[in-house]
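See below for the structure under consideration.
The complex appears here minus one protein chain, its other protein chains still in place.
Chain IDs A, B and C follow the sequence of writing; residue 1 opens each chain.
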Amino acid sequence: MNHPDTKITLAQFAEISEQRLPFAALMGLKLQSVSADCAVMKAEYRDAFLRPGGTIAGPVMMGLADAAMYALVLANIGPVELAVTTSLNINFLRKPAPGDVIGRATRLKFGKRLAIGEISLFSETAPDDIVAHATATYSIPPSVN
Amino acid sequence: MNHPDTKITLAQFAEISEQRLPFAALMGLKLQSVSADCAVMKAEYRDAFLRPGGTIAGPVMMGLADAAMYALVLANIGPVELAVTTSLNINFLRKPAPGDVIGRATRLKFGKRLAIGEISLFSETAPDDIVAHATATYSIPPSVN
Amino acid sequence: MNHPDTKITLAQFAEISEQRLPFAALMGLKLQSVSADCAVMKAEYRDAFLRPGGTIAGPVMMGLADAAMYALVLANIGPVELAVTTSLNINFLRKPAPGDVIGRATRLKFGKRLAIGEISLFSETAPDDIVAHATATYSIPPSVN
Partner (left out) sequence: MNHPDTKITLAQFAEISEQRLPFAALMGLKLQSVSADCAVMKAEYRDAFLRPGGTIAGPVMMGLADAAMYALVLANIGPVELAVTTSLNINFLRKPAPGDVIGRATRLKFGKRLAIGEISLFSETAPDDIVAHATATYSIPPSVN
């Protein structure tokens, strides 16, 4: 769902993902909704997500968290190529069973030079329990300001 | 290169990766050397690593850091299935040009319940400059102790 | 305010702080309310909080975040001496003007071995804007389980 207060649409983000972010395709990432305050991204389950123990591998969750935050940043500054992650911190809280994973990025602060957000991850197999929590910082290129 | 002080060999880790960690294959991960003190992992470059701006995507570096730490943990506790990441923090320092990326994990502390290490990432295109730095904590299952 | 679902009271925490946590006194820390889900702690302003630029120093905010999380942990496990921080990550979002700072710790996950929470910090001078955000992990001693 597109919100009026976003500088990027779902269609634009899908196009960027397909053409410029091959990793997003490998991970089955699909942006579900986006506004200046919140971006919701899904990683569609595939067997390649599994790790020993039969749960979803950490890199899938880290990639999903980073991509959800990227969508939130672009919703705020528009489709700017050089917004890049400067740091990401993640706590893995529960081992998700095989299934889609949802990442919801929300703003902590958007400044001129840095955008900081938090990302909560949920498994569609047990949607009431958060499976991982991340915070991420993106650097906003000077050209935006 | 295998070291005498490791509880897992390069061949054992390769087998675990192939059979149980499909993401490692997607990311072209190859363990180069491992001991109880240090694990060196390579992510062999492929075009799928790229992100807008022509540099290596963050999730590749996060996955490499996590996998290098996983190898270091297994070198210390043996091929235990349920050693899992509990947290990971990464700072992205430079934008690596297209090329192989190397992750070197070293011990900060290995306790009975938690193993903590730091991982330095380098690009083979400019090997003198660190491109990212991570710290990661793994939980050691009680069965090991 | 004490909640029925806490294993520590405000009075008990105040006693621990006075007798065993001299740093809490130096920082003017006062627990405002506590339950198994949320702990609210105040750092009462004193000039010693200032740093160059006339804002509150980072260590005050880190100490407040850590102490609020400590109260939340004790609310869940009781007044256990050896619950200790294993990691803390903090993002400083705004520079708080001189004044009391409030830290609100909430649960992300409480397991047998690790308790993970997030802590949002606010300044009483501008209570609508979060000034810092932290996540922290505490290790639960085996004796509790």
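By our rule, contacts are C-beta pairs under 8 Å (C-beta built on N, C-alpha and C of every residue); 3 or more make two chains touch, one makes a residue touch a chain.
Owing to the predicted nature of the structure, the values given are computational and were not obtained by experimental measurement.
Student: Using the touch definition up top, pick the residue from C:T6, C:N76 or C:N91 that touches the left-out chain.
Tutor: Selected residue, touching the omitted chain: C:N91.
Student: Write down which of C:I16, C:I102 or C:I116 is the residue touching the left-out chain.
Tutor: C:I16
Student: Residue-wise, where is subunit C in contact with the chain that is not depicted?
Tutor: Where subunit C meets the chain not shown: residues 16, 20-23, 26-27, 47-53, 55, 57-60, 62-63, 66-67, 81-82, 84-92, 95.
Student: Across the whole complex, list the residues on subunit B that are touched by the chain not included here.
Tutor: Within subunit B, the residues touching the omitted chain are 89, 91, 93-94, 108-109, 116, 118, 130, 133, 135, 137.
Student: By the contact definition given up top, give the residues of subunit A that touch the hidden chain.
Tutor: Residue positions of subunit A that touch the missing chain: 86-87, 89, 113-114, 137, 139.
As a convention for this text, only the chains that are shown with their structure count from here on.
Student: Most central chain by CA mean?
Tutor: The chain sitting closest to the overall C-alpha centre is A.
Student: State, to the nearest whole Å, the distance from the C-alpha centre of subunit B to the C-alpha centre of subunit C.
Tutor: 33
Student: Between subunit A and subunit B, what's the gap in Å when you average each chain's C-alpha atoms?
Tutor: 22
Student: Two-or-more-chain contact residues of subunit B, please, as numbers and ranges.
Tutor: 86-87, 89
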